[in-house]
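Here the complex is missing one protein chain, while the rest keep their positions.
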Amino acid sequence: MLSYILRRILAAIPVMGVVALFVFLLLRITPGDPAAIIAGDMATPEQLERIRASLGLNQPITVQFFTWIGQLLSGDLGTSLISQTPVTTLIGQRLEPTLSLALVAITLSILIAVPAGVMAAWRHGGFIDNLVMSGSVLGFSIPVFVIGYMLIQLFAIDLGLFPVQGFRSIFSGIGPFAERIVLPAFTLSTIYIALIARMTRASMLDVLGEDYIRTARAKGLTERLVLFRHALRNAAVPILTVIGTGFAFMISGVVVTESVFNLPGLGRLTVDAILARDYPVIQGLILLTSFIYVAVNLLIDLSYAFLDPRIRY
Amino acid sequence: MALFNASRSTLSGAIRAGAAAAALLMALQNGLAAAPKTITAVMHSGVRVLDPVITTAHITRNHGYMIYDTLLAIDEKFQPQPQMASWAVSDDGLTYTFTLRDGLKFHDGAPVTAEDCVASLKRWAQRDGGGQMMMGSVASLEATDAKTINLKLKEKFSLVLDLLAKPSAIPTFIMPKRIAETPADKAISEHIGSGPFKFVAAEYQPGVKVVYEKNTDYVPRSEPPSATSGGKVVKVDRVEWITMPDAQTTVNAINNGEIDYIEQAPWDLLPLVTSNKDLNVVTLNKLGQQTMGRMNWLYPPFDNPKIRRAALLALNQKDVLAALVGNPEYYKVCGSMYGCGTPLATDVGSKTLTGDGDVEGAKALLKEAGYDGTPVTLLQATDVTTLTAQPIVAAQLLRKAGFTVDMQPMDWQTLVGRRASQKPPAEGGWNLFFTNWVIPEVWNPVVNPMLNGRGKTGGWFGWPEDAKLDAMRAEFVKVATPEERKAIAARIQEHALEVVNYVPLGQYDVPGVWNKKLTGLLFSPVPVFWNAEIKD
Amino acid sequence: MAIHLKEETEAFSRWRMPALRFRRRLIVPVAAGLCLAALVVMAVFAPYLAPHDPLAMLPAQRLKPASEMFPLGTDAFGRDLLSRIIYGARVSLIVGIGAALISIAIGLPLGLLAGFFRILDGILMRIMDGIMAIPSVLLAIAIVTLSGVSIWTVMIAITIPEIPKLVRLARSVVLSAREEPYVEAAISVGSSMPKIMWRHLMPNTLAPLIVLGTYICASAILTEAILSFLGAGLGTETPSWGNVIAEGRVYFQINPGLIFWPGLFLSLCILSINLIGDAARDLLDPRLAKRSRL
Partner (left out) sequence: MSGADVLKVESLVVETAGEATVPILNSIAFSISAGETVCLVGESGSGKSVTALAVMGLLPKDALAARSGRILLGGEDLLAASPGRMRDLRASEIAMIFQEPMTALNPVLTVGRQIQEVLETHTTIPYRKHRQRVLDMLEQVHLPDPARIFHSYPHQMSGGQRQRIMIAMALILEPKLLIADEPTTALDVTTQKQILRLISELQQKQGTSVLFITHDMGVVADIADRVCVMHRGHIVETGKTQDVLRHPQRDYTRQLLTAVPSLIPRPVRPEDSKQIVLETTEMSKVYGSRSLFGGDPPVAAAKDVSLSLKRGRTLGIVGESGSGKSTVARCVTRLIDPTSGGIRVRGQEISDLSRRALRPYRKRIQIVFQDPYRSLNPRVTVGESIAEGPINFGTPRRQALDEARKLLELVGLPADAIGRYPHQFSGGQRQRIAIARAIAMEPDVLVADEAVSALDVSVQAQVLALLHELQQRLGVAILFITHDLRVAAQICDDVAVMQKGRIVEYGPAETVLRHPSEVYTRELIEAAPGRNWDFANFRPFTPEAPAAPPQG
């Protein structure tokens, strides 16, 4: 197990390397001028040139790259060109809303999607199945922000049940936290629910056709036990996998959801940084998200071993 | 002037007497853990750059007004007024002596000295266009004692006070000397001013949230507040600026009582707030803003003055403003490059712009100039609501006159980077773009960044080389009387429109929206938070 | 000998879909196909169908509700919403279909190569993992904002993050098909590697790839909308459903039609494509029906 983890971490290094190189090149070979953004509306060419020089943007690309890699290896993500704040500080400030949103959304998705998928598979071809399947196709088909606006209009404005925007730390009390996180989390989970419900259903259909399910029924077990004790655990591996790959979807959704609900999270930070050509911040953030992606998938792979005793690393 | 405040006089009288008591009371309240009085404001953009000198971004300027004090300031009639310092001018008009008032203290406790002011002014002058011009005429600028600053001119320069008092784009914010000695092209890293609010570094989230708390040591002037001048009396404990990227969300939030103030509410969403009895919808910046288009003089087709002129003839303000603002209550056609409602306003040379344009004239001129169909690379900002309409309307009007238009959509930040490129349009350059100014940034030929003929090295984006313009500008700073100034300004405009330095496309107001429990907001060209009060 | 019961169960699965039932199952994909066909027709004949020039502005007619002249009302520049939606079908469909085709054209050969050549596999899959690890929307925004907005950059920006999925799928199909006895049989009758790839492996990958292609098509149309929403999409002179929605979203509460109508078309289109994809999956490979849609 330990050697497996070690191997996976080693394997992640080239992946992160690819990400780093790719992002760096993408940013530097394309036009964009952080100096112009810093300077604002009134600036003469001379002034811009001086600002560029003071940001170190005049150095050759290779020098910039190795400076950055050197910093990275010493654990330093650099400093924002625009706000002069260390990237780690920026990320630290924005981590909580995004983390809260993502975790609540994942929890919500699993709580809704897994039972829905199980029921759909159980009543394969029946009413519940059709309902779940059409619901999930629909979930894929409506843009996240449209869902967001609809939820705001309905629950926050018309019914006045929730605030329309904002974020409160969970440490400031569960009530204020919850009332602000419910709508964004639900908005974010729509695609995720669709994804997980479909996968759960498909995986359960696979498993329900297995011999050991017939064995379980032949033992006279109740359907509830058959479904949840015997089938679901066997169906869990692909479901977990889709949760892992769906994590990428979630990051995309986070960007939009944070904008609609005005959550000061990493998604908005990234978009802002891309628009402002704040290179160190973009690089740091994309490395971070890729790292999280790799880590989540490693965790999920490891969790297979807990779900399925046949899997040993 | 205080808004919605009936008892102005009692107020000013009570200020000083009450200051100490109020502070004491406040401390007591805080001790009793009462909620601090906080204004939650949504500004037009997030604060990302904290150095109000390196950037001309309005949000950073607004930030500057919170934590810094300015040497001079303007009143509601745009006249220079003493703020940190009062002044005296020698009879020959070549020596200015500024004397700092008592009680000025930086947030770190150090007193404000003349040295600090000189360092700050020097840094300001490196970055500010008007400042640069002024320094060309300055013989010396030095602190003669702790409270006195001496400015000596080599030659006549009549705009010294106007420049030191101007509210935008870079006002004369005073910082401690050690900070002001940072090179002007490097952002400062400490944010210590002597202004009415203190910056709360711990709660600063770039682009998301800035928090200011009352500077209890601040000694306001005794005059009533007027625009950026007068007594800056702070009546709340905290001001929080938060950024909302989505206008719809912002409007919903103020309707729901989640925020107190929107600096700039989008016109089209006003129907959603005007129906709410708890909200005020008022334009605080009465001068408003100017929208304009600028051509690149370096490359075809706009290297040809006739074609520039044809483009100007093709455009008209009404169509642009109607598409941009919609509601006529919030815009006015304005033929002045210096903005309407300003001392120098004139409509000379702008007849077609304020009228319906002259498509036929444009066509004729294009033909005469031998326009060969070279496409006009038009940069369009897609993410700033006050900038999306101009390119669309302009493209339509230019095409009608016979231009080929290649509209290139991009986000504003990309546009900002791209317009700085002096390469040909095909290689990442451009021909035409649009932007907006607050009127104090264009209201005279010295501060107006476009009216500058120094070409590829010293000019503003578009880089016109125009010796005649520069000569007239030099003349402008020397004359003393308002009448003379006005005359030269009119000549400059006539010339500038003839060669098409830029195309003023009209003036508009952006209303602010706030909850009625918030009172005392001031009419001012920049949003300020002193004098504002909030009820629970 | 396990085959005995297998044959019986296989017989079950054949019974499971008697003719009549099958016909009923076809109703949904056929309806989806018709709907998509209608949208394609709309896109192709946009100049004949649209009542107005989608770019023509009438500032006096801003944000007007539906009327005889403007069947769905006008947008914030007084342009006809219906015409913009009709023209928008062009861009959205081109982006969607283009993204699917490009990603298949690039992903399939890469996947086949990776599945077949071990050395290449290592390098290629690390690169693919790298791209997968970058959130797709962020990557797309970066590519679009950095390289300039046009329908091509948008399409490519949307396509690049999708390619690893295709490569992975094609590769996994190749890897499992390689073990099939009929591939071993082909090896033993002396077929060359390219021939085996072309004749025996490619057809296997094609079915799942087509299915994945439909999903990519749908997700590309959605991503285009998201890019527009985030301000990194196509300009207003090339109306797409995505940017019509994005432009309209500010006026959502004033004129909900600005979001509702383009949103309806967008969702209908994606719904149709997804349903066709589901049907194609069931039809082309029943085993795949149970696998994930990623």
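Chains here go by letter, A, B and C, matching the order in which they are written, and residues are numbered from 1 within each.
Keep this in mind: contacts are C-beta pairs under 8 Å (C-beta built on N, C-alpha and C of every residue); 3 or more make two chains touch, one makes a residue touch a chain.
None of these values were measured; they are calculated from a predicted model.
Visitor: Report, in label order, the displayed chains that the undisplayed chain touches.
Guide: A, C
Visitor: Which listed residue, C:A186, C:I210, C:L264 or C:L283, touches the chain dropped from view?
Guide: Looking across C:A186, C:I210, C:L264 or C:L283, the contact with the absent chain belongs to C:A186.
Visitor: So which of A:Q47, A:S80, A:Q165 or A:N234 would be touching the chain we can't see?
Guide: Of the candidates A:Q47, A:S80, A:Q165 or A:N234, A:N234 is in touch with the missing chain.
Visitor: Touching the left-out chain: which of A:A156, A:A216, A:A248 or A:L285?
Guide: Touches the omitted chain: A:A216.
Visitor: In the full complex, which bits of subunit C touch the chain not displayed? Write them out.
Guide: 1-5, 7-8, 11-13, 15-16, 18-21, 180-192, 195, 199-200, 203-204
Visitor: So that we can see where the missing chain sits, which residues of subunit A does it touch?
Guide: Contact residues on subunit A toward the absent chain are 3, 6-7, 124-125, 210-212, 214-222, 225, 229-230, 233-234, 307-310.
In this section, only the chains that are shown with their structure count from here on.
Visitor: Draw the chains as dots and join the ones that touch; what shape do you get: line, ring, star, complete or other?
Guide: Shape of the chain contacts: complete, all pairs touching.
Visitor: Do you know which subunit A residues sit against two or more other chains?
Guide: 31-32, 149, 157, 259, 275
Visitor: Mark out which residues of subunit C touch at least two other chains, giving numbers and ranges.
Guide: 145, 231-232, 249, 252-253
Visitor: Which of the residues in subunit C end up touching subunit A in this complex?
Guide: 126-127, 129-138, 141-143, 145-147, 218-219, 222-223, 225-226, 229-232, 242, 245, 249, 252-253, 259, 263, 266-268, 270-271, 274-275, 278, 289-294
Visitor: Name, in rising order, each residue of subunit A that touches subunit B in their complex.
Guide: Subunit A reaches subunit B through residues 31-48, 50-51, 53-54, 80, 82-85, 90, 93-94, 149, 152, 156-157, 160, 163-166, 259-262, 264, 268-269, 272, 275-277.
Visitor: Using the touch definition from the top, list the residues of subunit A that touch subunit C in their complex.
Guide: 14-19, 22-23, 26-27, 30-32, 137-138, 140-146, 149, 153, 157, 195, 198-199, 202-203, 205-206, 238, 241-242, 245-246, 248, 251-252, 255-256, 259, 270-271, 274-275, 282, 286, 289-290, 293-294
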